[in-house]
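This is the structure I have questions about; it appears just below.
Shown here: the complex without one of its protein chains, the others still in place.
And then chain A:
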(Lines give C-alpha, C1' and ligand atoms only; values in the text may rest on other atoms or scores of the structure.)
Protein backbone atom coordinates (compact mmCIF):
# COMPACT_ATOMS: atom_id res chain seq x y z
CA UNK A 1 0.00 0.00 0.00
CA UNK A 2 2.49 2.56 -1.14
CA UNK A 3 0.13 5.37 -2.05
CA UNK A 4 -2.15 7.29 0.21
CA UNK A 5 -5.82 7.55 -0.60
CA UNK A 6 -7.12 10.83 -1.90
CA UNK A 7 -9.60 12.33 0.50
CA UNK A 8 -12.96 11.76 -1.11
CA UNK A 9 -14.94 12.67 1.97
CA UNK A 10 -16.56 15.52 0.10
CA UNK A 11 -20.26 15.87 -0.35
CA UNK A 12 -20.90 13.69 -3.38
CA UNK A 13 -24.02 15.55 -4.42
CA UNK A 14 -22.39 18.96 -4.25
CA UNK A 15 -19.46 17.76 -6.26
CA UNK A 16 -21.75 16.11 -8.80
CA UNK A 17 -23.68 19.35 -9.25
CA UNK A 18 -20.42 21.11 -9.81
CA UNK A 19 -19.12 18.59 -12.35
CA UNK A 20 -22.42 18.46 -14.23
CA UNK A 21 -22.86 22.21 -14.05
CA UNK A 22 -26.38 22.02 -12.65
CA UNK A 23 -27.98 23.72 -9.67
CA UNK A 24 -29.95 20.65 -8.63
CA UNK A 25 -28.94 17.03 -9.19
CA UNK A 26 -31.89 15.43 -10.95
CA UNK A 27 -32.28 12.15 -12.76
CA UNK A 28 -32.54 13.98 -16.06
CA UNK A 29 -29.27 15.82 -15.37
CA UNK A 30 -27.56 12.51 -14.63
CA UNK A 31 -29.12 10.90 -17.69
CA UNK A 32 -27.93 13.70 -19.98
CA UNK A 33 -24.43 13.45 -18.55
CA UNK A 34 -24.14 9.67 -18.67
CA UNK A 35 -25.71 9.38 -22.10
CA UNK A 36 -23.35 12.07 -23.34
CA UNK A 37 -20.33 9.86 -22.71
CA UNK A 38 -18.73 8.53 -25.89
CA UNK A 39 -20.15 5.21 -27.01
CA UNK A 40 -18.20 1.98 -26.92
CA UNK A 41 -17.85 0.02 -30.14
CA UNK A 42 -18.15 -3.61 -29.12
CA UNK A 43 -16.04 -5.09 -31.90
CA UNK A 44 -13.27 -2.53 -31.47
CA UNK A 45 -13.21 -2.86 -27.69
CA UNK A 46 -12.98 -6.64 -27.85
CA UNK A 47 -10.25 -6.43 -30.49
CA UNK A 48 -8.25 -4.08 -28.26
CA UNK A 49 -8.61 -6.42 -25.28
CA UNK A 50 -7.56 -9.39 -27.41
CA UNK A 51 -4.52 -7.49 -28.66
CA UNK A 52 -3.46 -6.67 -25.10
CA UNK A 53 -3.81 -10.36 -24.37
CA UNK A 54 -1.15 -11.22 -26.94
CA UNK A 55 1.64 -9.47 -25.02
CA UNK A 56 4.30 -12.02 -24.18
CA UNK A 57 5.50 -11.55 -20.60
CA UNK A 58 8.62 -13.56 -19.86
CA UNK A 59 11.42 -14.10 -17.34
CA UNK A 60 12.04 -11.16 -14.99
CA UNK A 61 8.94 -9.28 -16.01
CA UNK A 62 6.85 -12.40 -15.42
CA UNK A 63 8.36 -12.88 -11.98
CA UNK A 64 7.61 -9.28 -11.12
CA UNK A 65 4.07 -9.53 -12.47
CA UNK A 66 3.32 -12.70 -10.50
CA UNK A 67 4.35 -11.12 -7.21
CA UNK A 68 2.40 -7.97 -8.03
CA UNK A 69 -0.68 -10.03 -8.91
CA UNK A 70 -0.45 -11.97 -5.63
CA UNK A 71 -0.25 -8.70 -3.72
CA UNK A 72 -3.38 -7.47 -5.52
CA UNK A 73 -5.65 -10.37 -4.62
CA UNK A 74 -8.72 -9.97 -2.48
CA UNK A 75 -8.73 -13.59 -1.33
CA UNK A 76 -12.39 -14.39 -1.30
CA UNK A 77 -14.89 -16.78 0.19
CA UNK A 78 -18.53 -15.88 -0.30
CA UNK A 79 -20.54 -19.02 0.17
CA UNK A 80 -23.70 -19.76 2.07
CA UNK A 81 -21.74 -22.62 3.59
CA UNK A 82 -18.94 -20.42 4.94
CA UNK A 83 -18.04 -21.29 8.52
CA UNK A 84 -15.62 -19.74 11.01
CA UNK A 85 -13.29 -22.63 10.24
CA UNK A 86 -13.29 -21.89 6.51
CA UNK A 87 -12.67 -18.19 7.14
CA UNK A 88 -9.83 -18.93 9.59
CA UNK A 89 -8.28 -21.15 6.93
CA UNK A 90 -8.59 -18.38 4.37
CA UNK A 91 -6.92 -15.91 6.72
CA UNK A 92 -4.12 -18.33 7.54
CA UNK A 93 -3.52 -18.71 3.83
CA UNK A 94 -3.44 -14.93 3.42
CA UNK A 95 -0.83 -14.65 6.17
CA UNK A 96 1.35 -17.42 4.75
CA UNK A 97 0.53 -17.88 1.07
CA UNK A 98 3.41 -20.27 0.49
CA UNK A 99 4.64 -22.12 3.55
CA UNK A 100 7.63 -23.39 1.57
CA UNK A 101 8.73 -19.93 0.48
CA UNK A 102 8.15 -17.12 2.92
CA UNK A 103 9.24 -14.51 0.39
CA UNK A 104 5.87 -14.85 -1.35
CA UNK A 105 3.93 -11.62 -0.83
CA UNK A 106 0.63 -11.56 1.03
CA UNK A 107 -2.61 -10.80 -0.77
CA UNK A 108 -4.09 -7.34 -0.29
CA UNK A 109 -7.16 -8.47 1.63
CA UNK A 110 -9.51 -11.26 2.48
CA UNK A 111 -13.07 -10.75 1.28
CA UNK A 112 -15.89 -12.27 3.32
CA UNK A 113 -19.53 -11.78 4.27
CA UNK A 114 -20.14 -9.18 6.98
CA UNK A 115 -20.87 -11.72 9.69
CA UNK A 116 -17.42 -13.24 9.21
CA UNK A 117 -15.48 -10.01 9.67
CA UNK A 118 -14.93 -10.53 13.39
CA UNK A 119 -13.66 -14.06 12.80
CA UNK A 120 -11.29 -12.79 10.13
CA UNK A 121 -10.07 -9.99 12.37
CA UNK A 122 -9.34 -12.43 15.18
CA UNK A 123 -7.09 -14.47 12.89
CA UNK A 124 -5.43 -11.66 10.99
CA UNK A 125 -4.88 -9.29 13.92
CA UNK A 126 -4.30 -5.65 13.13
CA UNK A 127 -0.77 -5.47 11.79
CA UNK A 128 -0.60 -8.21 9.18
CA UNK A 129 -0.92 -5.80 6.25
CA UNK A 130 -3.84 -7.90 5.02
CA UNK A 131 -7.05 -5.90 4.94
CA UNK A 132 -10.51 -7.23 5.56
CA UNK A 133 -13.08 -6.52 2.89
CA UNK A 134 -16.72 -7.27 3.57
CA UNK A 135 -19.50 -7.51 1.05
CA UNK A 136 -22.54 -5.54 2.11
CA UNK A 137 -25.81 -3.97 0.92
CA UNK A 138 -27.71 -7.25 0.55
CA UNK A 139 -24.99 -8.86 -1.54
CA UNK A 140 -25.24 -10.28 -4.18
CA UNK A 141 -28.68 -9.18 -5.42
CA UNK A 142 -28.93 -5.83 -3.70
CA UNK A 143 -32.66 -6.31 -3.38
CA UNK A 144 -33.38 -4.88 0.05
CA UNK A 145 -34.47 -1.59 1.54
CA UNK A 146 -32.00 1.24 1.94
CA UNK A 147 -32.23 0.91 5.70
CA UNK A 148 -31.20 -2.74 5.51
CA UNK A 149 -28.32 -1.95 3.16
CA UNK A 150 -27.00 0.79 5.41
CA UNK A 151 -27.33 -1.37 8.50
CA UNK A 152 -25.48 -4.16 6.68
CA UNK A 153 -22.68 -1.73 5.87
CA UNK A 154 -22.41 -0.19 9.34
CA UNK A 155 -22.33 -3.59 11.00
CA UNK A 156 -19.45 -4.76 8.82
CA UNK A 157 -17.49 -1.57 9.45
CA UNK A 158 -18.12 -1.82 13.18
CA UNK A 159 -16.87 -5.41 13.16
CA UNK A 160 -13.58 -4.20 11.73
CA UNK A 161 -13.90 -4.20 7.95
CA UNK A 162 -11.29 -2.00 6.22
CA UNK A 163 -13.10 -2.12 2.92
CA UNK A 164 -16.73 -2.51 1.89
CA UNK A 165 -17.77 -4.16 -1.38
CA UNK A 166 -21.30 -2.94 -2.13
CA UNK A 167 -23.59 -3.88 -4.98
CA UNK A 168 -25.53 -1.34 -7.02
CA UNK A 169 -29.25 -1.70 -7.65
CA UNK A 170 -29.03 -3.07 -11.18
CA UNK A 171 -32.79 -2.94 -11.55
CA UNK A 172 -32.78 0.79 -10.89
CA UNK A 173 -29.84 1.32 -13.24
CA UNK A 174 -31.43 -0.57 -16.11
CA UNK A 175 -34.75 1.22 -15.54
CA UNK A 176 -32.88 4.50 -15.95
CA UNK A 177 -33.23 5.55 -12.32
CA UNK A 178 -29.65 6.76 -12.10
CA UNK A 179 -30.38 9.15 -9.25
CA UNK A 180 -31.46 6.25 -7.06
CA UNK A 181 -28.23 4.39 -7.81
CA UNK A 182 -26.24 7.56 -7.15
CA UNK A 183 -27.98 8.22 -3.82
CA UNK A 184 -27.47 4.66 -2.64
CA UNK A 185 -23.77 4.73 -3.39
CA UNK A 186 -23.37 8.14 -1.75
CA UNK A 187 -25.26 7.01 1.35
CA UNK A 188 -23.27 3.79 1.66
CA UNK A 189 -20.08 5.77 1.21
CA UNK A 190 -21.04 7.90 4.21
CA UNK A 191 -21.84 4.79 6.22
CA UNK A 192 -18.39 3.42 5.41
CA UNK A 193 -16.62 6.08 7.40
CA UNK A 194 -12.92 5.55 6.79
CA UNK A 195 -13.42 2.17 5.09
CA UNK A 196 -12.77 2.26 1.35
CA UNK A 197 -15.80 1.58 -0.80
CA UNK A 198 -15.78 -0.76 -3.78
CA UNK A 199 -18.83 -0.46 -5.99
CA UNK A 200 -19.86 -3.71 -7.64
CA UNK A 201 -21.68 -2.94 -10.89
CA UNK A 202 -22.41 -6.59 -11.79
CA UNK A 203 -21.45 -5.95 -15.39
CA UNK A 204 -22.80 -9.35 -16.46
CA UNK A 205 -26.29 -8.02 -15.72
CA UNK A 206 -25.67 -4.66 -17.39
CA UNK A 207 -24.94 -6.55 -20.63
CA UNK A 208 -23.81 -3.71 -22.91
CA UNK A 209 -20.44 -1.98 -22.85
CA UNK A 210 -22.18 1.40 -23.00
CA UNK A 211 -23.89 0.47 -19.73
CA UNK A 212 -20.57 -0.55 -18.20
CA UNK A 213 -19.08 2.82 -19.08
CA UNK A 214 -22.09 4.71 -17.70
CA UNK A 215 -22.20 2.66 -14.50
CA UNK A 216 -18.46 3.24 -14.01
CA UNK A 217 -18.85 7.01 -14.27
CA UNK A 218 -21.95 7.02 -12.08
CA UNK A 219 -20.13 5.02 -9.39
CA UNK A 220 -17.14 7.35 -9.44
CA UNK A 221 -19.36 10.42 -9.38
CA UNK A 222 -21.16 9.07 -6.31
CA UNK A 223 -17.91 8.62 -4.43
CA UNK A 224 -16.83 5.00 -4.94
CA UNK A 225 -13.16 4.42 -4.17
CA UNK A 226 -13.09 1.39 -6.46
CA UNK A 227 -15.24 0.23 -9.33
CA UNK A 228 -15.64 -3.52 -9.38
CA UNK A 229 -17.01 -5.76 -12.10
CA UNK A 230 -18.92 -8.53 -10.44
CA UNK A 231 -20.20 -10.42 -7.46
CA UNK A 232 -18.87 -13.68 -8.83
CA UNK A 233 -22.43 -15.02 -8.71
CA UNK A 234 -23.37 -14.00 -12.27
CA UNK A 235 -21.79 -15.12 -15.52
CA UNK A 236 -20.06 -13.52 -17.36
CA UNK A 237 -18.06 -11.98 -14.52
CA UNK A 238 -14.72 -10.20 -15.02
CA UNK A 239 -13.93 -10.17 -18.71
CA UNK A 240 -10.94 -8.35 -20.16
CA UNK A 241 -12.98 -6.03 -22.44
CA UNK A 242 -15.17 -4.94 -19.52
CA UNK A 243 -12.07 -4.30 -17.44
CA UNK A 244 -10.52 -2.30 -20.28
CA UNK A 245 -13.59 -0.04 -20.33
CA UNK A 246 -13.36 0.45 -16.58
CA UNK A 247 -9.65 1.25 -16.84
CA UNK A 248 -10.46 3.84 -19.52
CA UNK A 249 -13.06 5.28 -17.15
CA UNK A 250 -10.69 5.71 -14.19
CA UNK A 251 -8.02 7.14 -16.49
CA UNK A 252 -10.46 9.71 -17.88
CA UNK A 253 -11.84 10.43 -14.40
CA UNK A 254 -8.33 11.29 -13.24
CA UNK A 255 -8.03 13.70 -16.17
CA UNK A 256 -11.35 15.30 -15.27
CA UNK A 257 -11.08 15.52 -11.49
CA UNK A 258 -7.48 14.87 -10.54
CA UNK A 259 -8.63 11.92 -8.41
CA UNK A 260 -7.65 8.30 -8.75
CA UNK A 261 -10.21 5.53 -8.44
CA UNK A 262 -9.31 1.84 -8.16
CA UNK A 263 -10.46 -1.02 -10.36
CA UNK A 264 -11.31 -4.55 -9.26
CA UNK A 265 -12.19 -7.29 -11.71
CA UNK A 266 -13.71 -10.17 -9.77
CA UNK A 267 -14.86 -13.62 -10.72
CA UNK A 268 -13.52 -15.96 -13.35
CA UNK A 269 -9.83 -14.99 -13.26
CA UNK A 270 -8.25 -18.29 -12.35
CA UNK A 271 -4.84 -18.53 -14.02
CA UNK A 272 -1.58 -16.62 -13.85
CA UNK A 273 -1.74 -16.18 -17.59
CA UNK A 274 -5.11 -14.43 -17.30
CA UNK A 275 -3.95 -12.29 -14.38
CA UNK A 276 -0.92 -11.11 -16.36
CA UNK A 277 -3.16 -10.12 -19.28
CA UNK A 278 -5.10 -7.92 -16.88
CA UNK A 279 -1.89 -6.34 -15.59
CA UNK A 280 -0.82 -5.59 -19.16
CA UNK A 281 -4.18 -3.89 -19.66
CA UNK A 282 -3.71 -1.88 -16.47
CA UNK A 283 -0.25 -0.83 -17.62
CA UNK A 284 -1.21 0.16 -21.14
CA UNK A 285 -4.72 1.54 -20.65
CA UNK A 286 -4.83 3.24 -17.24
CA UNK A 287 -1.09 3.61 -16.80
CA UNK A 288 1.54 2.40 -14.39
CA UNK A 289 0.20 4.46 -11.47
CA UNK A 290 -2.49 1.79 -11.17
CA UNK A 291 0.07 -1.01 -10.90
CA UNK A 292 -0.27 -1.01 -7.12
CA UNK A 293 -2.65 -2.87 -4.86
CA UNK A 294 -4.01 0.37 -3.57
CA UNK A 295 -5.49 0.97 -7.02
CA UNK A 296 -6.00 -2.44 -8.57
CA UNK A 297 -7.31 -5.71 -7.12
CA UNK A 298 -8.28 -9.14 -8.28
CA UNK A 299 -11.35 -10.64 -6.63
CA UNK A 300 -10.42 -14.30 -6.68
CA UNK A 301 -10.05 -17.51 -4.74
CA UNK A 302 -8.27 -20.12 -6.86
CA UNK A 303 -6.05 -17.57 -8.66
CA UNK A 304 -3.68 -17.32 -5.69
CA UNK A 305 -2.62 -20.95 -5.86
CA UNK A 306 -2.02 -20.84 -9.60
CA UNK A 307 0.18 -17.78 -9.13
CA UNK A 308 2.06 -19.57 -6.36
CA UNK A 309 2.52 -22.62 -8.57
CA UNK A 310 4.02 -20.44 -11.31
CA UNK A 311 6.12 -18.63 -8.75
CA UNK A 312 7.54 -21.91 -7.49
CA UNK A 313 8.25 -23.00 -11.03
CA UNK A 314 10.21 -19.83 -11.70
CA UNK A 315 12.19 -20.30 -8.48
CA UNK A 316 12.77 -24.05 -8.79
CA UNK A 317 12.97 -24.38 -12.56
CA UNK A 318 10.30 -27.09 -12.66
CA UNK A 319 6.64 -27.53 -11.79
CA UNK A 320 6.17 -28.70 -8.22
CA UNK A 321 2.52 -29.79 -8.45
CA UNK A 322 -0.74 -28.93 -6.75
CA UNK A 323 0.06 -30.89 -3.60
CA UNK A 324 3.06 -28.66 -2.93
CA UNK A 325 0.74 -25.66 -2.59
CA UNK A 326 -1.53 -25.54 0.43
CA UNK A 327 -5.26 -25.39 -0.25
CA UNK A 328 -7.43 -23.95 2.48
CA UNK A 329 -10.52 -23.61 0.30
CA UNK A 330 -11.18 -26.92 -1.41
CA UNK A 331 -14.60 -27.51 -2.90
CA UNK A 332 -17.31 -28.80 -0.61
CA UNK A 333 -18.51 -31.28 -3.16
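In this text, a contact is a pair of C-beta atoms (placed from the backbone, for glycine too) under 8 Å apart; a residue touches a chain by one contact, two chains touch by 3 or more; residues count from 1.
We take it that contacts and distances are computed from a predicted model.
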| item | value |
| --- | --- |
| Protein name, per the UniProt record, of whichever chain is missing from view ("Iron complex transport system permease protein", "ABC transporter ATP-binding protein", "Putative aldehyde dehydrogenase" or "1,2-phenylacetyl-CoA epoxidase subunit PaaC") | "Putative aldehyde dehydrogenase" |
| Hidden-chain contact residue, picked from the options A:12, A:25, A:40 or A:329 | A:40 |
| Residue among A:19, A:234, A:291 or A:314 touching the omitted chain | A:291 |
| For chain A, the residues touching the chain missing from this view | 38-41, 43-45, 47-48, 54-62, 64-65, 248, 279-280, 283-284, 288, 291 |
